[in-house]
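Note that this complex is displayed minus one protein chain, with the remaining chains in position.
Letters A and B mark the chains as written, and numbering starts fresh at 1 in each.
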Amino acid sequence: MPTEEIIEILLMYLKAFAVGGAICVIAQIIINITSLTSGKILVFFMLAGVVLTALGLYQPLVEFAGAGATVPISGFGYLLANGAIKGAEKGFFYAVTGSLSAASAGVTAAVVFSLIMSLIFHSKTKRN
Amino acid sequence: MKKGNTLFFKTRPRIRSYAAICGSKEREGVIGEYADITLSDDMYGESTYEKAECKMLSNAISLAVEKGALTDGDIDVMLSGDLLNQIISASFAARDFQFPFLGLYSACSTMSESMLLAAALIGGGFARNCVAATGSHFASAERQYRYPLELGCTRPPQSQWTVTGAGACVISADVGDIAILNATLGRVRDWGVSDVNNMGAAMAPAAADTLIRHFKDTGEQPSDFDMIVTGDLGALGSRILKDLMWEKGYDISPNHVDCGEMIYKVIEDEFQGGSGAGCSAVVMNSYIFTKMSAGLYKRVLFAATGALLSTVSSGQGESIPCISHAVELLSLSNGNGAAP
Partner (left out) sequence: MTGKNAQNCNTNYLRYVRALDPPTKHFKNCLSAFGVGGLICTIGQFLRYMLGFAGLSGDELAGAVSVILIFFGCLLTGLGVYDRIGRHAGAGSIVPITGFANSVASPALEFRTEGYIYGTAAKMFTVAGAIIVYGVFSGVIVGIIYYFI
């Protein structure tokens, strides 16, 4: 593999780390200041992802940082909004259903794996 | 006899026997060597945490009855409650016994409320032997009041840790080393704290109110006691209580002890200590009663504190009303009983 390509891959990892970490730091600062619970943080960041994508601001971030922008929950919002935007080109029906079909992989995985895990494991009490 | 909100028991009901069971985290602390049973597994061999809590309570009660050399038939009534919805642990534990049951709910102050009522029943001549008991379990309380156990959320630094444990004592008309002299009924106080993670701050005003009324009614001073024990205010709540008492001219800092603060060996610097109904029940029924039976502490004022909230009320943005009942105990042992 040529060296430029390796450097490019390493740089991409670095960008994913930095952008993903930065999104988490923003969330952490909000938690520290307002003591919001994790559920509310998830909803707000997902909504932020939807709004930023609709305004066309999130797409450049995804192109810049790759997984750094798609792995945080705002990337889930990006997926929803992107699905809706793409669906809107095809017609009204797809504009309405596009968001959830784009996010179907994540939701399906979460439901199926959670159900399997609940068959295998118990929740454990904590000591610290 | 009654003065203000304080009941004076002329017949001096006694604590005949006591028993405590604590979980695996608690046994590493100061109470570990005083509790009768310490669990290595918080499941206690049951399939759910609710069943484990019920079993702890049931075993603590039967152990206390046994230690008092009594049988089920000698007990006139059992007074008990816990933190779960519809006090299921207490009522389900009661089905293991042949004596009558009165269910109480006073959140974390259930131990002092049940002791107070038992003493009143005995003082009034309606009963000879009563059981006062309560317990809590970290996992069942966490699930009911907070989040699922496995949810990766952060714990704010003000929060407390619900104690896994149960304590029971038999209060009897004549036999026993520890006498109940008087008790002050609590008033519900709410100073507007609505942060469910900051129970200490919510409960401190209720504790201060009860302690001040107790001192006024009895004419005693904080220095008359070897120990003033509060329930589960935690480190932060204890500090607030001392400030509130000091403002009113009572200095309790030399002899104040908080069960929540003392129960865990090392209070992690981010948490404020233990909480829950089991907290004061375990500490009183192991460490403190043992020391009192040995005559090491002569006079103890026990004021457990309870936060009377539910997930519904906090979800609707209500503040947290709190209560505290105080019970004054006197050791009748002359001090040469047992080694410290």
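Going forward, contacts are C-beta pairs under 8 Å (C-beta built on N, C-alpha and C of every residue); 3 or more make two chains touch, one makes a residue touch a chain.
Remember, it's a predicted structure, so these values are computed and weren't measured experimentally.
Enquirer: Out of B:V193, B:M227, B:M284 or B:A307, which residue would touch the omitted chain in the full complex?
Expert: Answer from the full complex: B:V193 touches the omitted chain.
Enquirer: Would you indicate which residue among B:L149, B:I212, B:A294 or B:L332 is in contact with the undisplayed chain?
Expert: The missing chain is touched by B:L149.
Enquirer: Using the touch rule from the top, list residues of subunit B that touch the missing partner.
Expert: Within subunit B, the residues that touch the unshown chain are 47-48, 50, 143, 147-155, 157-158, 189-193, 198, 201, 205, 236, 239-240, 243, 270, 318-319.
Enquirer: Give me the subunit A residues in contact with the hidden chain, please.
Expert: So the residues of subunit A touching the missing chain come out as 9, 12-13, 16-25, 27-32, 38-39, 41-43, 45-47, 50-51, 53-54, 65-68, 70-77, 79-81, 83-85, 87-88, 91-92, 94-96, 98-100, 102-103, 105-107, 109-111, 113-118, 120-124, 126.
Assume only the chains that are shown with their structure count from here on.
Enquirer: With chain centres taken as the means of their Cα atoms, state the distance from subunit A to subunit B in Å.
Expert: Subunit A and subunit B have C-alpha centres separated by 46 Å.
Enquirer: List the residues on subunit B that touch subunit A in their complex, please.
Expert: Touch list, subunit B to subunit A: 24-25, 42-43, 49, 138-139, 142, 147-154, 156, 164, 195, 197, 268.
Enquirer: Can you name the residues of subunit A that touch subunit B in the complex?
Expert: 31, 35, 37-38, 123-128
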